[in-house]
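Apart from one protein chain that is not included, each protein chain of the complex appears where it belongs.
Naming follows writing order (A, B, C, D, E, F and G), and every chain is counted from residue 1.
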Amino acid sequence: MKGKLKLDETDHQILNMLIDNTRTPFTDIAKKLDISAGTVHVRVKKMEESGIIVGSSLTLNYKKFGYTFIAYVGIFLEKTSQTQFVLNRIEEIPNITVAHVTTGKFNLFCKIRAKNTEHAKNIIFLIDDIDGVNRTETMISMEESLNDKTRLMKSIFENM
Amino acid sequence: MKGKLKLDETDHQILNMLIDNTRTPFTDIAKKLDISAGTVHVRVKKMEESGIIVGSSLTLNYKKFGYTFIAYVGIFLEKTSQTQFVLNRIEEIPNITVAHVTTGKFNLFCKIRAKNTEHAKNIIFLIDDIDGVNRTETMISMEESLNDKTRLMKSIFENM
Amino acid sequence: MKGKLKLDETDHQILNMLIDNTRTPFTDIAKKLDISAGTVHVRVKKMEESGIIVGSSLTLNYKKFGYTFIAYVGIFLEKTSQTQFVLNRIEEIPNITVAHVTTGKFNLFCKIRAKNTEHAKNIIFLIDDIDGVNRTETMISMEESLNDKTRLMKSIFENM
Amino acid sequence: MKGKLKLDETDHQILNMLIDNTRTPFTDIAKKLDISAGTVHVRVKKMEESGIIVGSSLTLNYKKFGYTFIAYVGIFLEKTSQTQFVLNRIEEIPNITVAHVTTGKFNLFCKIRAKNTEHAKNIIFLIDDIDGVNRTETMISMEESLNDKTRLMKSIFENM
Amino acid sequence: MKGKLKLDETDHQILNMLIDNTRTPFTDIAKKLDISAGTVHVRVKKMEESGIIVGSSLTLNYKKFGYTFIAYVGIFLEKTSQTQFVLNRIEEIPNITVAHVTTGKFNLFCKIRAKNTEHAKNIIFLIDDIDGVNRTETMISMEESLNDKTRLMKSIFENM
Amino acid sequence: MKGKLKLDETDHQILNMLIDNTRTPFTDIAKKLDISAGTVHVRVKKMEESGIIVGSSLTLNYKKFGYTFIAYVGIFLEKTSQTQFVLNRIEEIPNITVAHVTTGKFNLFCKIRAKNTEHAKNIIFLIDDIDGVNRTETMISMEESLNDKTRLMKSIFENM
Amino acid sequence: MKGKLKLDETDHQILNMLIDNTRTPFTDIAKKLDISAGTVHVRVKKMEESGIIVGSSLTLNYKKFGYTFIAYVGIFLEKTSQTQFVLNRIEEIPNITVAHVTTGKFNLFCKIRAKNTEHAKNIIFLIDDIDGVNRTETMISMEESLNDKTRLMKSIFENM
Partner (left out) sequence: MKGKLKLDETDHQILNMLIDNTRTPFTDIAKKLDISAGTVHVRVKKMEESGIIVGSSLTLNYKKFGYTFIAYVGIFLEKTSQTQFVLNRIEEIPNITVAHVTTGKFNLFCKIRAKNTEHAKNIIFLIDDIDGVNRTETMISMEESLNDKTRLMKSIFENM
């Protein structure tokens, strides 16, 4: 990260526009910033290569696919030496979209998305059945009121 | 969702390609699926209008910006009638990227991203100071081992 | 309870048959027990008057009406002197089918039935909004595996 | 549930009357609704066959039989794969009238009815001794203030 | 308890005086109640034989012997079937003065008296080392503000 | 305790015999120890005056009086400055036989004896209604397996 | 910390010797390292001025002064905006030797040293009485098995 990552004002403005819509054509960005499309291309490339831009993802409406159930699952392991093994098994369950190593009450903490109560039960049972998992505790979301990284990224650029 | 949302095999394949990279040019998609770019355009438009595609977001590497600290904050409200008011205040804090209404131990449950312990403390104090917030409890992530919706979306399309 | 409640073998057999099906015609019971239908009638009447038989209830399949969500809600009151007042408010919420006064962690403990997560959230918010309710904690059922008083009643008669 | 279950106003009124008293003679219902007793019979039969009406149960006064003690027992299993096995054992204990699969703090959650503290202790020990049961936690009811499904069923019919 | 235990007013008054001081001479009691010392003797004997009076105990000032430390210890067993075995081991530790079977969070709940922190630690380690004891949790008393059965016994006699 | 309290072997033996039965006549003790009854009297007097012997209490069988219910109640105060005030109120409730100041989870911790669940509920409500009491949590005893100070006192004398 | 703090091998060795005994004469250090006492003086001065060496403290044996009681006290505040105010009050209580701002279960977390249980109770009551303190929870140490920063400092120097 030392030295190479020196984003200037132009980089910030490019990121800012892409954050709002990752599909914004580079020509639009170029026009707005009064630079050439080639410059936009070069800068985005540079930010991808330096690892700042990791990728882009489509925000789909899970409810439209019948996925209305969100839960957070805390996992107690038998031994923390099994952490990596269990994380590998977790990655094989696509309904787990987020997983953290924590060291408070739980060893691991996951977010799952399911169609309904029955479906969630089966996913949690899959987790419970992983070797090395001792016990799980689940907290159910009644409403996902906010899920947005845009505000954070904008605030980061403003404070840089 | 009634009736209108009938995604066919072509829609699934388009979504599948965009999930991998939201910036994939429609001409590339068209070529792969052996259809016209116009068809791709029409179908994506249709999926946007029906609310299936909500938007697209850039996946940035938070660590490159010095954001290495992730915590989950459980909020106890004084009254659940304050839920919406507190959610509005929460939206004004950009470091809170996710917020849920829960009905278990906590009333609200949030995810925050910060630069370090000191920074996290200040963000949590901001939450504590919102009118109607009674108390908070924080769980700190030692490592975000997984954060990926792609596996889920692919599994949804495969099972449709 | 003193003295008057002396159920004999015949009473037990009548109860046993009614427990299996409350609509069993008295004539069928009479035939089985080799007594007159009038006797059956008199004895049932007597058990109703002494308060042994409180009533009868239809067992409906809640799922057929879209009610697939069951939760247990623990209520913390501000003052236990409000217990009766809060119980009266609880009775006005038809989705609460069971309510107990407890003295462990919670002051009151309820069972609710709802259509889905969203619906349950609204019912819990109704409870939270009752004057005197300080806080609630909810535990969600993933499956009602057993709900049957018949086995208990039969075991009581057998052990009498 | 698709299509076949189309309860009309008459079905609702029949259910409403049976909920108040499952032994209401069909001729009484017929007279009230100004239809033939045969129609009542046909409709009830139809609701039974479609699984809407599961059965009917006698509401007895447990206190009259010396059963004044109610407790809720949370069960921690050694492995969730034992869930079904333990549920089968639970069904053999008639004093357990309700059992749920939960995924929060407990794996299973039961309601038991007993004569007194001593009796309850023995029932809980029976549960503790089931293979696969790791530990139990008990919450004791001081008073069953409400146990009534009628209000819910009526509210369902009114909102249909 | 049936029939035999019919304490009359005289019995109550005798108990009342002995509760205040178990060494009160029977002649003093006799004089106060205007009955013969023999009657007092007969009645006390009767109450002992019927099991009402179990014995008498000296109330010593533990602090005078250097015993200033009181703690309550909750015990988690590995299996409740070990309850009796562990209770027998507990009885061999004289510093445990009270022990209960509970079914809430703990399996057993004890009161211990020790000289100081170091001494208490050793007693708790003795408990931890009993076969079948899985874990203990200790709550330390800062002051025994009340330890008196007299008020209760008097209130019982007054309400009989 | 400085200096004055120097119990010798004879004192220990006297205490030992009184612990077994507080009503043991002094002449019996004298004979056993081969000293004069006057000496026994003087020594017991001395131990009473120095505060070693506080009194004596009758051990009655609570069950014979219908008192079969024991519970431990943890009390959360609004302010610890109310501790003494609440302890005074607690002393007015005869069913509370033991009360401690604790500083762990609870502020005060009590033992209550009641006739049954209903009775216990009312006593707990009395506690809840004391000014300064914020909340209570109750743990119910299923069986008092041990309640005996004799073993401790004997062990103290042996180790002196 | 930028640039100025460049400790070399000699600095490390000086620190290493002072850590073992802060009173080691500079002439001894000089002889061991084969440098002049003046050099030692200059370097220690430099480390003090740059804030690396904050001071030195005497390690006394608390037990010799009758201080055998150690407890950790978790503090719940009414509002986190009172944090600084409460910390100032805490500093006025000399028995609190360590205090942290935490954001998990507690708002503040302290270590106290006292003579005995009674003394500890009074210190905890002082904390409870600070304005803004809502509640405290105490965990008592049975033995301070380790209290040593030397190992850490040595390991830091070795890994630099």
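The definition used in the following text is that contacts are C-beta pairs under 8 Å (C-beta built on N, C-alpha and C of every residue); 3 or more make two chains touch, one makes a residue touch a chain.
All of these numbers come straight from a predicted model, not from anything done at the bench.
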Sole residue of B:Thr68, B:Asn88 or B:Asn147 that reaches the chain not shown, by the stated touch rule: B:Thr68
Residues on chain G facing the left-out chain by the touch rule are 1, 5, 15, 18-19, 21-23, 50-61, 64-65, 67, 70, 72, 87, 90-91, 94-106, 108-110, 113, 139-156, 160
With the missing chain put back, which residues of chain E would touch it? List them for me. 71, 73, 120-121, 124-125, 128-129, 135-139
Since one chain isn't shown, list which residues of chain B touch it in the complete complex. 68-69, 116-118, 120-121, 124, 140-143
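Note that in this section only the chains that are shown with their structure count from here on.
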Looking only at C-beta pairs that count as contacts, which pair of chains has more of them, A-D or E-F? E-F
What is the distance, in whole Å, between the centres of chain E and chain G, each centre taken as the mean of its C-alpha atoms? 46
Please report how many Å separate the Cα centroid of chain A from that of chain E, as a whole number. 61
Mark out which residues of chain E touch at least two other chains, giving numbers and ranges. 101, 103-105, 140-143
